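Of the protein chains in this complex, one is absent; all others appear in place.
Note that the chains are named A and B in the order they appear, and that numbering of residues resets to 1 at the start of each chain.
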Amino acid sequence: MDYSTLLQILDSTLRLATPLLLASLSGLFSERSGIFDIGLEGKMLAAAMASGAVAFLSGSVWLGLLAGIGASLVFAAIHGVASITFRGNQLISGVALNFLAAGMTVLVAQRLFSQGGRTPPISGEARFNPVTLPFAEALRDVPILGPLYYEVISGHSLLVYAAIALVPLSWWVLNRTRFGLRLRAVGENPAAVDTAGVSVVGLRFAAVAITGVLCGLAGAYMATALQAGFGKDMTAGRGYIALAALIFAKWRPVAVLWACLLFGFFQALALRPDVVEAVIQVKVPVPFLDALPYLLTVLVLAGFVGKAIPPRAGGEPYVKER
Amino acid sequence: MAENTLAIELKGISKAFGPVQANKDINIAVPKGTIHGIIGENGAGKSTLMSILYGFYRADAGQIFVGGRLTAIPDSQSAIRAGIGMVFQHFKLVQNFTVLENVILGAEDGPLLNTSLSKARKVLEGLSRDYELDVDPDALIEDLSVGHLQRVEILKALYRQADILILDEPTGVLTPDEADHLFRILKGLKDQGKTVILITHKLREIMEATDNVSVMRRGTMVATVKTAETSPERLAELMVGRKVLLEVEKKPATPGKVVLKVDDLRVRDEHKVERLKGVSFEIRAGEILGIAGVAGNGQSELLAALGGMMRATGKVTLQGTDLPLSGKGSDGQSRRRAGIAHVPEDRHHYGLILDFSAWENVAFGYFNEPEYQKNALFMDNDALRDDTRRKMEKYDVRPPDCWLPAKSFSGGNQQKIVVAREMEQNPELLLIGQPTRGVDIGAIEFIHKQIIALRDQGKAILLVSVELDEIMSMSDRIAVMFDGRLMGFRDPEETDERELGMMMAGMAGKRSGQGEAA
Partner (left out) sequence: MDRLPRWADVALVPLVSLILAGIIAALVLLSIGQSPVEAFRVMVDGALGSAYGWGYTLYYTTSFIFTGLAVTIAFHAGLFNIGGEGQAQLGGLGVALVALSLDWPHWTLALTAATVGAAVFGAVWAGIPAYLQAKRGSHIVITTIMFNYIAAALLVYLLVDVLRPAGQMDPASPRFPEGAKLPALNDIPVINLIFQKAVPANVTLFIALAMAVVVWAILWRTRLGYQIRAFGKSEPAARYAGINPVFIIMVSMLLSGGLAGMMSINNVMGEAERLLQNSSEGAGFIGIAVALMGRNHPIGVVLAALLFGFLYQGGAELGLWTSIPIEMRIVVQGLVILFTGALDVMVRMLLTRAFGLLRSQKLGAA
């Protein structure tokens, strides 16, 4: 494999890792507050449809982005009401919302555009277009690093850079702010937060809302940056891969970045079976490459690659004890 | 007493949980700068009352006056603002946070942590100087001992500038020595003009530490008296509503041959920490061996290892046969087959399936018994229900309805179901942990009599309890456990609470190895 192929693969790694990263960071906030969320998939899907549709209708990708965040927030709110207010089963709520999103997105898109549940292709101002970073052109001819900077680092949409910037930001919020302290506390021992005079319900809703916003970004990226428009079931399990990455990263922001880049790399490889074959000299079936993130996650869950210990109060509704 | 000298006054407080009336029209006045005891049996409503005062629950009716002013306390935030701090029985600390982080949680100065943390560090230094409350501010909670955890809780309250400090059963997990330290801290707080409310069911603590005492019984306030003007006997009578028989009637034991022999038993918990560090003892037929000790010193692990719930190393023989301590044959089923019955310490977590009906619970652990099988495939639920009805009648379980789910019975009746199930299996050895925790007085007497009766049938009994009175009145021999080891054996006739208390704190050396065996 030559250097330019490698750069191509790294470039698509970054593109494909971005929705995973946004969704995974979104899940981080919810789960660190003690609310499990397997509904990342549904929220992404809803956001993708809403952003694709609004971006097409308004011609503005920013309005599309807002709509995506809005749609994702609605689903987050339902999850919050079910699992925080009514102390329902968080896993079941997540499953329900994934189905609801899978059906509703097609229904609404079909109603709006009558194109078999997809939005029409979007372009121009209705999409997030690649941004060329400063000096990318100028440095292009510097050996090794020049092409790396030009091909891999530069030339992505704004959301890619936003996603990466969110990693240190999330770390800072969690570890250096009052909100972060309380959020981590409520995921470990909600009774401690409650008796300290802080609202458990309020904190958890705040966390779920952050999840909604970030998942909205992830979905909007799918429809307005990675692809040009919404298509039926376009997230194709990315919400679950993001969840897997979150577990892989043991619920820590910086590790989430590495996990998502790794899974993004697998997805990039699945797009280039020819390269894989050339490198390892064996024909690898594409389905195997598709299944690789899932297989790896199973190995992680099985503790063969480090043990994942979730937040102590995760998945348990908070009830004041008698 | 003038109005403004009262720190707290409660008028007409009532609170119900569903059909259970936890507090009924409670009135109480606590003068400023005093230590005020609230005493009552388990379930008398003490903790509920204090949780209302701390805004953890809302009262259905009644008024709260703080410093003479009518104060609404709808949540803990309001209680903290009113200068009330609370140390719960189960600490409310975040395990993987440092002491400092726990102290500032909810009382941060501003949205960023750095300033809060450095301020808290200074305040903490001052507080630990003034009140003997020394803890390392950077230690992780999961690494601290219970005594230290309690200090963190007190620091949390003081950091929030509490003038009124409520402590709910603070000594349940402390050694007598740690408890003394706590009472010194409380005296210091009182000398600084703070008010302390001490909830406990231990008469001794009330007599030693408080200025005034209020007695609660079944959700009502029975009396408030000056501690100096009352006696433990009088308080006990008020608590229970009648004269208490603190002595258990029993004949002297006539021990037979050795039933259980335990040699160098060791248990590690899931974090690989050694909880049981080489324990050896024997129990003979017709003998009750009581294990005294502060909770968390390895008693639970001892019961778990013998009952087949935890893997262990060492050597255990039951009537001359070795019991496997790990792997095949070390599970609860094998133990039951070998003739060991087990009334666990925590019936809600272990002893019962709360959603199962009484009859299903009677088969719990004994679902393989031939008498409950119809044929090779199916269970004989009719036979099981008949058996349950018989046991419920014999043990006076109320209501005697075998279809009722276990969660619908009172604590005492739940315990009777467990005790009936285990004792009626006619075991050679009975393991029984905290037999009367959360059980009403009537049921306590009943259960104690059953244990004695089983002993008199020539069975061996291992009794674990954190209630020293229970250990002293029931046991034929007493062993004291501390930090995963047995500190020594004593004859109940020849020891007293002081000596046992010292041993429970790990202070006394071995006087004799094996009780009468030595």
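By our rule, a residue touches a chain if its C-beta (ideal position, glycine included) is under 8 Å from a C-beta of that chain, and two chains touch if they have at least 3 such contacts.
The structure presented is a predicted model; accordingly, all values stated were derived computationally and were not measured.
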- prompt: For the chain omitted from this view, which of the shown chains does it touch?
  reply: A, B
Task: Based on the whole complex, identify which of A:77, A:104 or A:209 touches the chain you can't see.
output: A:104
Query: Where the complex has a chain not shown, which of B:82, B:166, B:363 or B:392 is the residue touching it?
result: B:363
Message: For the chain left out of this view, which of A:3, A:86 or A:135 touches it?
response: A:86
Query: In the full complex, which of B:240, B:379, B:404 or B:502 touches the chain missing from this view?
result: B:379
Task: Looking beyond the chains shown, say which of B:308, B:339 or B:484 touches the absent one.
output: B:308
Field: Contact footprint on chain A, counting only the chain that is left out
entry: 38, 78, 81-83, 86-93, 95-104, 106-108, 110-111, 117, 237, 240, 243-244, 247, 285, 287-288, 290-291, 294-295, 297-298, 301-303, 310
Statement: It is residues of chain B that touch the chain not shown, namely 18, 307-309, 331-336, 342, 344, 349-356, 360, 363-365, 367-368, 373, 377-379, 381
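Keep in mind that, in the parts below, only the chains that are shown with their structure count from here on.
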- prompt: chain B touches which residues of chain A in the complex?
  reply: 176-182, 184-185, 188-189, 191-199, 312, 320-322
Query: Which residues of chain B touch chain A in their complex?
result: 17, 54, 56-57, 75-77, 79-80, 86, 88, 90, 92-97, 101-102, 104-108, 110-114, 116, 156
